[in-house]
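Every protein chain but one is kept in place in this view of the complex.
Letters are used for the chains, namely A, B and C, taken in the order the chains are written, and counting of residues starts over at 1 for each.
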Amino acid sequence: MNGIYLLKRLITSFAAFCIAVTIMFALLRLMPGDYITMYLEAIYRYAPPDVVEAFNHVYGLDRPILEQYVIYLLDAFRGNWGYSFIYKVPVLTVIGERLVWTLILLLPATILATLAGIGIGAYSGWRRGSKTDIALLNSMIIIRAIPSYWLALMILIIFAYYLNLFPLGGYVDTGALTTGIDPLDVANHAVLPVLTLFLFSVTGTYYLMRSSMLMTAGEDYITTARAKGLDELMILRKHALKNAMLPMVTLITFECAGMITGSIFVETIFSWPGLGMLTYKALAVRDLPLLQGILLIDTLFVIAANIAADLIYPLVDPRVQVGDDA
Amino acid sequence: MTGRYIQKILVCCAVLLLACCVPAAAGIPGDTDGDTVVSEKELATAILDHLTAGRLSADELSLAAHNSLHLPYGQLVVAVAGDRYLIPATSYIDQKGVPADSLIYEGLVTKLRPKEGGPKEYLGWLAERWESSDDAMTWTFYLVRNAAWHDGTPFTSADVRFTYEYFRDHGNPDAPGAGAYLVNSAIFKNVASVECPDDYTVVFHMKSCAPLFPETLATGPGIAVFPAHIWRDIDLPSTYIDTAHIGTGPFAYGSTIPGTLSKVTAYEGYHGEKPYVREVVTKNYEDEDAQILALRRGDVDFISGEFGLSPRKAEALKDAPGIGICRIPSGGQAFEVAFTSDVYPATIPEFRRALSHAVNRERVCWLVGEGARPTETVFLLPALAGDQVNPATNGLFSYDIAEAKRQLARAGFNLTEENGRPVLLGPDGKPVEITIPLAGKASTNAVDQKIVAVLKEDWEGKLGIRIVETPQVDDSVYLDWIAKTAVHFDGMPGRWHEDIDRLDNFQRSPLGENYYHFDNETFNGLITELKSTADPDKREEIGFELQEILAEEVPCIPVFSQDAFMAYRSDRFVGWDAALLGGGGNIRLFSEIRPASAEVGLRA
Amino acid sequence: MHKKIVLAASLGIVFAYCAVALLAPVIAPYDPHAITGAPLSPPDRDHLLGTNDLAQDIFSGLIWGTRATLLLGFVGAAIAVTVGTAAGIVSGYYGGLIDEAVMRLLDVAMTIPIFPLLLILTTFFRPGIYLIAVLMGLLGSFQGVRLIRSQVLSLAVADFVVGTRALGAGDGYIMARHILPGVLPLAGVKFVTSAQHFMLIGIGLGFLGITDPSVVDWGQMINRASQNGAMILGLWWWLIPPGLAVTLISLALAWLGYACEDEINPRLRVMRV
Partner (left out) sequence: MTAMSDALLEVRGLKVGFPTPEGLVRASDTVDLEIYPRETLGLIGETGSGKTVLGMAILRLLQPNTIIEGEIRYRGRDLLSLPEAEMQRVRGREIGIVLQNSGTSLNPVYTVGTQIAEAVILHQGLSGPDARQRAVELLDAVGIPDPVRMAGEYPHRFSGGMRERALIATALACRPNLLIADEPTKGLDAVTKRGIVDLFSEIDRDHSVLFITHDIETAGDLATRVAVMYAGEIVEIGGAEEVLGDPAHPYTRGLLASLPERGMQPIPGSAPSLITLPSGCRFSPRCGCAVENCSREHPGLVEVGSGHYARCMLYD
């Protein structure tokens, strides 16, 4: 049962990856304008036809389309994602360097947002209709309604510039050149972007947890627990929380995928050299190989999150033998 | 080395004993006459002051001493816009060779910004002086003798020859490996061979007459000399990642934090005048506004934006305390309305001429803001091209709607009215409609949109030409777009409009085209003639003639040029106006400025 | 009572926005593309919110921008909900192989990150605003399928459906007359939440500078303002109003969505991303 389900998941993941690659391949061929011309344009004002031809040969663009596709697909699996136009190094290398920095923002932001979202979401759902619940719910709705990029701009202006509390961008201070990278210094630089990402993410987790808690709070076993004479806190902690958390496992993985999106705006505004800023730059100069790499890495990220959720789920919910797919 | 310092300091102490009391002024501590140089006398005064009244702190005294002895002191933090401007810009290396504008590497010569209307001037870099044969077929460069690479290897003429050979061998599109095409190799295209008669002399033999070879070498960021001992074994510049950055420049590579910071430090063994600043740190801010905030806050000392700060921002910074603005006349971009001469209605010269009289440059400049200068000359910018501008062609494109209407009428266009709006009917009787693609090189600071907004008022509102702005198209299709549309905008960064040689832009290239699809036989012939003559008088004559043809044929309408603005912490560094150069001149700039506040020493 | 006020207020805001969008040519004092004064002039009687760097009236731009935002939100959401509901009903009603196929396809589709894909597509094809809305709607329809399907699954075995089938009704009839009304409230809530989501995304695209520049939209206004140093120059009237305008409509939709959700089933969970 377990094995079959996981196999199914792996097959879908594999298919998803292939489709992502295929989309990029199609884009590459369908794109208005010419990939090589653009590449040369980026460097030089003109793209002489003979040079374009030579490049086409180097990139194998003069071979039959099917052959190109197969080569492209195989290359994608081999981790050969091409060269970035802007950085002139293999795409995977660029992404590898940036991934670390994105994770430095994403991990604390996600963990904090998840914990906080679950905590206040659970409280809010448990105390449904109370003043605190309504206040929390409305403030979350408001935060959610503010466009994240605008929020990031405002946070930058207020906290970094007017209040002068944090650096204006980058991830280390100039001192790092002599002393090396100091984790505390990085943390100081990360505060504002993490805060923004946290705000961006916490509302989602909160909302889901609250709904989940609302469902759970009405369950019969909660009444049973109460009938046993357990106090409210114990019921919340022992009986409600664990059950309300179950749907969260899957939903948090979705939130994670969404965070990558948020990081595009946040990293750009805070000059944080992660994947988000890389995406922004790649978009600005239409660096297709790099964008493809980012899309593929995002896909892999989601796949990994899904598989992780699949593996975690049966651990927390005894009812689910991986495989009850409903 | 240290011995020399001690000696100098002892001299200072001796002077100190003889000095009399003069109060220290603002600016560089100790500097009393405002020349930003602390003379030994001034220093002595300062030291005395320090001892008697304690007016200067020990740090300030140290700063004054460093300035006086011309010893590097303090840290300068420069903001850049984008990590590709940080020192380890591998992207430059595999596209263009080692970067000449990185403070680390140097070329043979660099260019000085000419005085308005004056002649061009060059400055030796690794070449002390240079000369050409009368027919400009041979150029001889005499190199500086005391230059050494940052790793101690002496710099010789072999390095120069190696640079030529490296470009020759790797500038070839058939070279193996992706991205191995060094575009700067075009600079050496005309070189037949390089000879090294001795260690400090290099002779370039040209394929054809090259009266402007130094200009070619200094164009853009300029071409830097490769360290032969490092690059000798590297076949594929695209796969080599240089981590040592061994150059000959005034600053040597220090360290880097990827994507955000890099540092260079003053090179002890520099062959020229040593910089006053000990360290230059480049800090990346992706956002120009963040740069400005950082400057205001004092996190950085110098910002320049990507093509200079926008005029509005420079204006806003002008009165901020502790901040100074420097302006480089026409140092930003120059913009033009360009025609595609083989697309109707731009095929009709009268139409092009008519439109040239319907560009309200003053109004565009008013929209753009301070530092925008209407261009009334033909293609060449007076601030850059100096005496090469043909005065007879000045003002031929002046704003004159009546003249525009006359020109149109002459070519068979018919200006009618429909629903109270003017409509221009072409010679074929159909209403004239022009599609203008936005983006491209004129999109910085939305200049293209500003131009089109003004053009719409005149072209649509007065001449009855319907204008359709196409959705912004990306760079890859921009060239296709402009080849299909009659009118587009172009912006030229740097010093494109600076030399008559650059008028070859309008020549029908051997590949059969040019940017404007302009094809004038006389013009093509004159350019060929220009390129084969070294006689200055003849060249000037041809240049003037070329400009007359352009004024008549109007393949493009120059609109305005933009001054470049840069902002700096005037309370920390002085000497910014000393010798501002274009292009690779930043190296020179950072060697010239002096710390003015002890604070900058404390950071290092 | 409190809930009703919130509901009325959010409905009011949505209608007000719609009215502004429809009446833009009447309300806006200027053509948003025309040069109407000095560039970057502060607010005064002629220009309620001053002018931008192209000397265009910001207030008029704000008014006209309503159109783009509402269009992206509502057209996108309409497509997403229609596609999602149709696929969800078919998949949930027929079950079996069809369901399996749809669910597997969905698994695959949901694995590909939608927003980056949308960014890449819009960057390279530069579609007009309608196409962006359609694209967003199609890419955003996946989540709806699951939501609707699970509801259909319970409806399909409901007595009245089984009963109607026993009476000899065809699948089409049952789906249209019995299943569809059952999932409509859910689809309605999804519509409202998707509209909010798509508006924010649409404005995000504008902010990244990859939407149609001939259409005035708030994202581009914010982008333009921040690119031209509104923050540095202290031009709050340029940077703040479009941001507030987005926030307000997005807030109204969020409240509306929440109120609707509460209304149709207080224990219902509508998944949002």
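The rule is simple: a residue touches a chain if its C-beta (ideal position, glycine included) is under 8 Å from a C-beta of that chain, and two chains touch if they have at least 3 such contacts.
As the structure is a prediction and not an experimental result, all values here were calculated from the model.
**Student:** Let's see if you follow the contact definition: name the visible chains touching the chain that is missing.
**Tutor:** A
**Student:** Check the options A:Lys8, A:Arg63 or A:Arg226 and report the residue that touches the missing chain.
**Tutor:** In the full complex, the listed residue that touches the missing chain is A:Arg226.
**Student:** Looking beyond the chains shown, say which of A:Asn243, A:Gln292 or A:Asn306 touches the absent one.
**Tutor:** For the chain that is not drawn, the touching residue is A:Asn243.
**Student:** I need the residue numbers on subunit A that touch the omitted chain, in ascending order.
**Tutor:** Per the touch rule, subunit A residues meeting the hidden chain are 129, 219-221, 223-232, 238-239, 242-243, 246, 316-319.
The criterion applied here is as follows: only the chains that are shown with their structure count from here on.
**Student:** Touch graph of the chains shown: is it line, ring, star, complete or other?
**Tutor:** It is complete, because no pair of chains fails to touch.
**Student:** Using the touch rule from the top, work out which pair, A-C or B-C, shares more C-beta pairs.
**Tutor:** The comparison resolves to A-C.
**Student:** So what's the Cα centroid distance for subunit A and subunit C, whole Å?
**Tutor:** 22
**Student:** Would you kindly tell me how far, in whole Å, the mean C-alpha position of subunit C lies from that of subunit B?
**Tutor:** Here subunit B and subunit C have centroids separated by 46 Å.
**Student:** Which residues of subunit A are in contact with two or more other chains?
**Tutor:** Those would be 31-32, 280, 286.
**Student:** Quick check: what residues of subunit B touch more than one other chain, meaning two or more?
**Tutor:** Correct list: 287, 293, 474.
**Student:** Which subunit C residues qualify as touching subunit A in the complex?
**Tutor:** Touch residues, subunit C against subunit A: 2, 103-104, 107-113, 115-117, 119-121, 123-125, 196, 200, 203-204, 207-208, 210, 222, 226, 231, 239, 243, 246-247, 250-251, 253-255, 258, 266-267, 269-273.
**Student:** Would you mind writing out the residues of subunit C in touch with subunit B in their complex?
**Tutor:** 33-35, 39-40, 53-56, 123-124, 126, 128, 212-214, 224, 226-229, 231-233
**Student:** For subunit B, which residues are in contact with subunit C within the complex?
**Tutor:** 287-289, 292-293, 310, 312-313, 316, 366-367, 369, 438, 445-446, 449-450, 453-454, 456-457, 469, 471-474
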